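Coming up: chain A.
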Amino acid sequence: MTTEAPVKSPSTARFLSQLDMTAPPLEVRNLHVEFHTTSGEAHAVNGMNFVLSQGETRAILGESGSGKSVTAQAIMGILDSPPAKITHGEILYRGVDLLKLSDEDRRRVRANHIAMIFQDALSALNPVFTVGFQLGELFRKHRGMSRQASKAKAIELLDMVKIPAAKQRVNDFPHQFSGGMRQRVMIAMALALEPEILIADEPTTALDVTVQAQVMGLLSELQREHNMSLILITHDMGVVADVADSISVMYAGRVVEDAPVADIYARPAHPYTKALLESIPRVDLKGQELAVIKGLPPVLTNIPPGCAFHPRCRYAKDNCKVPPEPPHYDVDVNRVAACHYWREVIES
Partner candidate 1 sequence: ACSSSETPTDTKTSGAGAAAGQKGGDLRIYATEPAFLLPTAGDDMPSINVIRQLYRGLVKYNAETGEAEMDLAESIESSDQKNWTVKLKTGYTFENGEPVNADAFIRAWNYAAYSPNAQNNAYFMSRIAGIDEMSSSDPDGDGPKEAPEPKAKELSGLKKVSDTEFTVELKDPFAGFPVTMGYSGFFPMADACLKDTKACNETPIGNGPYKIEGAWEHNVGITLVRSDTWKGDANDAMADKLSYRIFADDNAGYAAYQAGEIDVMEAVPSARYKEAKAQYGDTLFEAPGDTFTYVGLPLYRDEFKDKRVRQALALSIDRQPIIDAVFDGRFTAATGFVSPTFDGFRPDVCQYCKADPAKAKQLLDEAGGWKGDKLVLWGNAGVGHEKWLQAVGDQIKAALGIDYEIRVNLQFPEYLATADAKKFTGPFRLGWGPDYPVIETYLKPLYGTGGSSNNSTYTNPEFDKLITEGDSAASVEEAIAKYQAAEDILGEDMPVIPMWFGKVAALYSTNVDKFVFNKISDVEYGKITLKQK
Partner candidate 2 sequence: MGRYVIRRVLQFIPTVLGTMFLLHYLTSLGIQLTGNPVRALFGDRTPTPAMMAALSERLNLNDPCLTQTGNPCIGLFGERLVNIAQWDFGISLTGQREVTDIIGAALPYTIRIALIGFVFEAFVGILAGVLAGLRSGGFLDYFVKISTTLIIAVPIFVLGIVIREFVAVKFGNQLRADPNFPEIISRGFLAAGYKPDYPWASLFIPGLVLGATSLAVTARLTRTSMVENVRADYVRTARAKGLMPRRITGVHTLRNSLIPVVTSLGVDLGVLMGGAVVTETIFNVPGIGRVAAQSARTGDASVVIGIVTLAALIFLVANLLVDILYAVLDPRIRYE
């Protein structure tokens, strides 16, 4: 893709000059997000930490409600506030704390530097505008292109994500596409301005396995081509195993284990990760009875003290049940686990 000269305002220039290109593309430090609800404050994210390095694919894994999407939206700066409130933490993009930027600068980071793909492409695309309009809009608003030029760009993008007959389909509405194609349109939209970082929030959960394979294949291909860093949010351990470099496992809004992908599957260091791995059936093995994680995920307005996982944990001892929550123990280089008993876990 050729890039036209971006329209740069002085403030953009100032922002660009702040960036430290030697710093990792993204670093999240001790992020806390709360939601104000009728039944109290819901602590959706409680001290999220991770570092995304250049060209890396980092998977954020966790059950429904563990705060994956909220984290992603916090990074994008598109949380609805109210009710959401970031109470703590830093989100460093190339060393610059996004939370401290002006609204205008923050807006420019989106799509230009960090882009995002959503889970449900049908509702994430505006039903009343053509796909071409929605793609072209990016070029018109961020690059100041003409209608025609932006349409040509849109067609180019559709071609890039392998949508057949892109020239015609650019005038279609989202509902006229199949699920897989819609998700590819979303990918095209996210990649349009060649961001450095792409956040994909469960990009294939709504798709069939065969289509999922297509889309995931396309995504990793494009990631490689554009040398992007990718945050892949999912709860499918299979998908992660196929594409991720490193994994952050979340439980109740907190990373409980952060490790390179191979280590986690081979020797999980946190009881939650371990239980998760044991409880999933595998297509390549006719397993015996599945292991079960007893109990339920915590209610976010009332997270158990100490280790949030302790009520469901078979390793839990008394010190897990009282504050403070377990710190991130260094298990290995690049590897941490938030469990007092990670050694036992890793060895069992």
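If you want to know what made the cut, all candidates are chains of the complex that A comes from, given by their letters.
Rule of thumb we're sticking to: a residue touches a chain if its C-beta (ideal position, glycine included) is under 8 Å from a C-beta of that chain, and two chains touch if they have at least 3 such contacts; residues count from 1.
Computed from a prediction, not measured in an experiment: that's the story for all the values here.
**Q** Of the candidates 1 or 2, report the single one touching chain A in this complex.
**A** 2
**Q** Inside the complex, what are the residues of chain A that reach candidate 2?
**A** 73, 76, 78, 80, 82, 107-112, 115-116, 118, 120, 123-129, 137-138, 141-142, 173, 175-176, 189
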